[in-house]
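The structure under discussion is supplied below as structure tokens; questions concerning it will follow.
A single protein chain has been omitted from the complex, and every remaining protein chain is retained in its original position.
Coming up: chain A.
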């Protein structure tokens, strides 16, 4: 459903920076793909191209058969720091999408309630973002994305700013939500554990210029939970990826 074909991205400037070089990647409907790599490897850039936030320099990028030109609710984005509107309540943040799409209230109210229930925030609909913890804010970010019924969820290090315990809770929540909804997810992270736990497939990236060096299919059975983090199979995947990343690092 998502096709990157020879996609390059160069940021113009005094010294042009090539962030991505000839990336090929395809993601099936309902597939969970993690982009794993060190900071500066272009993984966020790759996500921003798919989101339509930035134009590509070369190559083709299609979503559901259409060339990606601009952002849209079919590719919902969950930002690293949630990026909620601080002047709107939880409810108004989550219904922002349907409202600017001029949907009728009857159309979105039930689904908004359902999504808030799914992320466990139905009691906080009138709270302002400043009154919520970091993890709760990110749950609002997820509800805001899901309420639009997107075909793909693009997540840019969504749990990177959270403490370890909250991160585990959020990973579990995401597993549950994804196993319920079954939409495609592109998940950017630099955390190997997180990538192995969540993804069907991990694309390991290296920097300067950013490219995908290896794709690893994670065959751990579904449904998964954070209990998987301590199984030997999990550790085996982790060891393999660490070796891969060391190798990628060594060649540069």
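We take it that contacts are C-beta pairs under 8 Å (C-beta built on N, C-alpha and C of every residue); 3 or more make two chains touch, one makes a residue touch a chain; residues count from 1.
By our rule, contacts and distances are computed from a predicted model.
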item	value
Undepicted complex member, UniProt protein name, chosen from "Protein-methionine-sulfoxide reductase catalytic subunit MsrP", "ABC transporter permease", "Short-subunit dehydrogenase" or "K+/H+ antiporter subunit F"	"ABC transporter permease"
Touch criterion as defined above, residue of A:17, A:64, A:128 or A:240 at the omitted chain	A:128
Touch criterion as defined above, residue of A:51, A:90 or A:170 at the omitted chain	A:51
Residue among A:83, A:166 or A:213 touching the omitted chain	A:83
Identified contact with the non-displayed chain, of A:30, A:71 or A:160	A:71
Absent-chain interface as seen on chain A, which is shown	51-53, 70-73, 75-77, 79, 81, 83-88, 96-97, 100-101, 128, 130-131, 144, 148
